[in-house]
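Yeah, one chain of the complex is gone here, protein chain that is, but the others are all in their spots.
As written, the chains take the letters A and B, and residue 1 is the first residue of each chain.
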Amino acid sequence: MGIKQPVKRQDAYAKVTGRARFVEDLLPAGALVGYIVHSTVANGFVKSIDTMEAEASEGVVKILTCFDVPHILHSTAGHAHSLNPEFADIADRLMLESHVRQYGDNIAVIVADSKLSAEAAEKKLKITYEAASPVLDTENAVNTAPLHGDVFDGNAFAQFNFTIHNDKLTDIGTASMKGNWEAVQTAAIPLGAERITEDFELVPVHACHIENPVCFAYMEGEQITVVTATQVPHTVCRIVANVAQHPISKVHVIKPYVGGSFGNKQDLSYEPLAAYLTKQLGGRCVCFFMSREESFVNSRTRHGMKIHLESVFKGMDIIGRYAFMDSDQGAYSAHGHSIAINAITDYAYIYPSEWCIADTRSVYTNKPTASAMRGYGIPQIVFAVESHMDDLAIRAGVDPIELRLKNMVRGGYIDPFNGNVCRSYGLPECISKGMELIGWKEKRTAYPQDNCGTLRRGVGMAMFIYPTGLAPFSLESSACRIVLTQDGGATVHVGATELGQGSDTAFAQIAAEVLKIPQEKVLTVARQDTDSTPYDNGAYASRQTFVTGRAVKQTAEMLCNKILRAAARRFGTELEELCLTESGVKRKDGGELLATLSDIAMHSLFCIEDSEQLSAESTACVHDNAYSFGTCFADIEVDVSLGKISINQLVLVHDSGTIINPQIAESQVMGGAVMGMGYALTEEMLFDPETGRMYNNNLLDYKIPTAADIPEIRAEFVETYEPKGPFGNKSLGEPPVLAVAPAIRNALLHATGIGINRLPMKPEILIREFVRAGLIERRS
Amino acid sequence: MWDIEGISIAPNLKSAMESLHMDADMRLLAGGTDILVAARAGKLRGIRLLSVGNLPELQGIITDEEGNLVIGAGETFSSLIGSTLVREKLPTLVRAAEQLGSVQIRRVATIGGNLCNGAVSADSAAILYALDAELLVSGFGGERVLPVRELHKGPGKTSLEHDEVLTAIRIPKEKLDHFGAAYFKYGRRNAMEIATLGCAAAIRLSEDGERIRDFALAFTVAAPTPLRCVRTEGHYMGEIASESLFREIAGSALTEIRPRSSWRASGEFRMQIAYEMAFRCLTEAAGNWKRGCLC
Partner (left out) sequence: MLKVVNLTVNGMKKQIAADERECLTDVLRDQLGLKSVKKGCEVGECGACAVLLDGKTINSCIYPAVLADGHEIVTVEGLNQNGALHPVQEAFIEYAAVQCGFCTPGMVLAGVELYNSGKHYTREEIQEHIAGHLCRCTGYVSIIDAIFSLVGKE
């Protein structure tokens, strides 16, 4: 019972029996199909759409084009509302666009009785474009016509630059800090120091949750109901109300079971359009079920980035660090620059040096829109930084772990951006445990001795620091309501969403722990409905057990109090004399059982004189952050002649504070490890340079790992106690993906002497580098 | 719902050929793992599919009177993998089958469909090319035997007439009895892969195992159709089998293939791995010959 136990997921039964209902399973019979017409150019303008013939096509109910929708610029980012307009998400898109900014942009919608009817009608549309060449990389984009001229003058729409000197933020703004960095070179660097400069490239990748983004909307009276696969139901509600021009009190959003998300469903997809259309169609139900092909192009991606790193070091000491991060935003801003900001602040945290200077920019291009995906910019920077560390170690002639130990962040570290303090710190243990489990010392020495043939082995590692939620920079708010049920159990209502990560079970554990109710009698309501679900920012930033968990804990404590007060009233005693135990309410002295919780609930609810439902509700507003740490160690074998990497073993060691549910936590780490492996080796979104069309938007050509690809994986925890977490816990959802790719990259470096500074490390690139380095002969 | 005219099920082979003969817009449906994907993509508008996968005339895995291995075109890759006869006579084909798609795909995908859709990446093609397999074809006008090496005419194109049905694949006894074989599929993942490149080798050594008496080297995805390295084969017959010779053969094979560059992989990269794959296939095939002519 309660926390720290391998409690079985509360939704496991519903899911193994196929009874768990996802969005598409709830679609009313006879719903109309919303079918998006996508542009066949990536950059330009729709000049005209002749719908006459298409409208007459069989089964077509309505066609709306980009010329028909209201001009309401909005953002699709699933962030809480910002009372300060300066920090609001960038409103840069419409429901349908005549200004086309990516191949497959949404230019019209056909509402029909079936997808087949809509497809037939689409062929009858006559569309003319004024098209320009697509601009697919940031360097070109900064010099070409602005893609969002009505919002920004240029495509480099945001910068976040800073200078940190001895852990103090000395300069911050949008102007380049490169001058500061050069000044440091001439004035502040000791004699004999060396500079190492490297460039890294990360391509866009996709979350590939198995359930595509799906939603539908209908009206009952004046009320619009939107059923959607989302991480952020309350935010969806707010944006839908705004864009569909409907009072927010008359919009409600239902989030049933969600088939995976990883950040992608923290953005809205077609919910506003579905709501707008149902209004246009007298409340008839309209659904939008993205196909897999659309999901790649029309939902969100992980940002492609180019990262330039420089470090100045002397011996084992890193004296100064400089980063330039060029973030490819794609067509629309979505989460905007916050991803680059998250990444670059993490850059500052991990190896605090005398000087840390960084420039970042986010740039619009004609690619699919990048936004939140597990790790929020940090997988990219961790790949660059951790690769850089191994290269630096070689230059300095030192062991890469020694170098890290010498320069890494320590407990008690004070965040230079916001003063938040690192209060729990298990990084050194994550390193030592990982070293031991992978057999680091032996393999680092032994492997190179046999690495002369085509098969070569190597071990490598990487590490990370990761925040928990968005505080103190942004609002962290979670509300919770807990109701004592008639059988003496509890029902927990939260607005933070279960996506597969296991948060509902963790909340039930926290409530059970506080209320001392047997675990099986505590249930977190799995389906959110914004009409009845307490407010929560939603599921993102690995925040739920930290922020929502606090709301659950404090609400459970309030309910305890109410239960005791009800018992005191009934038994004519003082609240202070009573306590809650696993069997019910007892007297503190003597331990006499006064009543079970069921008794209390029944008597309270059905008391003729003074009926009261025993429930509690509260909001947690969290202002603190907590840093999680972890390492990944990889043992790999490379077939040099074939350019193939096979992974023998991955070891991941995490400090996520106290682990609320060890079994679910381990499963989360395994999943992240494999996602990281895909990022390292096989996953990339490829685009036709001529048209901007994505080549591989299907699950055969976009290669997420299969069960046949996974190595032995070991997940371990170093449990620390985070004083600001409800039970000593801190983030875990995203971190497992962070250090895998650089660990594999560094193992490759160990095995072959070749460092690949680009992901994915695909055979073609390996072969090219092996040939260049003379490891194999050129054959063509 | 697929955007097609419909699907009918052929009651027998004769009727299938008649239907095809009469209907220019009809296409055969075997396992459907490729054609139904094309249907969903809207590429088969107006097409009527004729299901032939389960026709009894297309089933069966047998040794014929001459001792050739005959595999019904409607046999699924699962059946091949499960067939004792194929496992015994042609284990390389089993290994090729095991690398195709996934369990669910192999359960419905047929060897006939794999060949007839004309894909240059067909997992079954390389080894069948290397062993000079023959295709038994029934048409409205009669039956004929087509060497598999004459089937492919370009990506997605075959030399079969519209009203012809591939009924079986015949692998000559002479090859099965005297050759060792190997297949190497290069893919990015260990499952759910279209070959980046495929290579098969079949070798017959002299009695003492010293020299190459006969050999064949075939590639898929190395040209617009699967192909054999005919000139190389002619050049190295009779040479002493050795590691250095196999490397030389692999190098020579590169002069005969012309893999294209696509977003999936560059031609240059395919050439690079082709060399190594040819070398490893030849080595393994020679090893298999020594272990008792394992094809």
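In this section, a residue touches a chain if its C-beta (ideal position, glycine included) is under 8 Å from a C-beta of that chain, and two chains touch if they have at least 3 such contacts.
Please read these numbers as outputs of a predicted model, since none were measured by experiment.
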Any idea which of A:I3, A:A207 or A:I636 touches the chain not displayed? A:A207
Of the candidates B:L36, B:A223 or B:L245, the residue in contact with the absent chain is B:L36
Selected residue (touches chain absent from view) among A:K123, A:R292, A:R395 or A:R772: A:R292
Please output the residues of chain B touching the missing chain, sorted low to high. 1-4, 6-9, 29, 32-33, 36-37, 40, 49, 51, 78, 98, 101-105, 107-108, 190-192
Please give every residue of chain A in contact with the chain that is not shown. 6, 8-9, 11-22, 24-25, 116, 207-212, 257-262, 289, 291-292, 499-502, 663-664, 666-668, 670-675, 698-700, 704-710, 713
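Assume only the chains that are shown with their structure count from here on.
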In whole angstrom, how far does the Cα centroid of chain A sit from the Cα centroid of chain B? 44
Where on chain A is chain B touching in the complex? 114-116, 119-120, 641-643, 681-682, 686, 688, 695-696, 699-701, 703, 705-709, 762-764, 767-768, 771, 776, 778-780
Could you list, by residue number, the parts of chain B that touch chain A in their complex? 1, 3, 42, 102, 186, 188-192, 194, 196, 251, 254, 263-269, 271-277
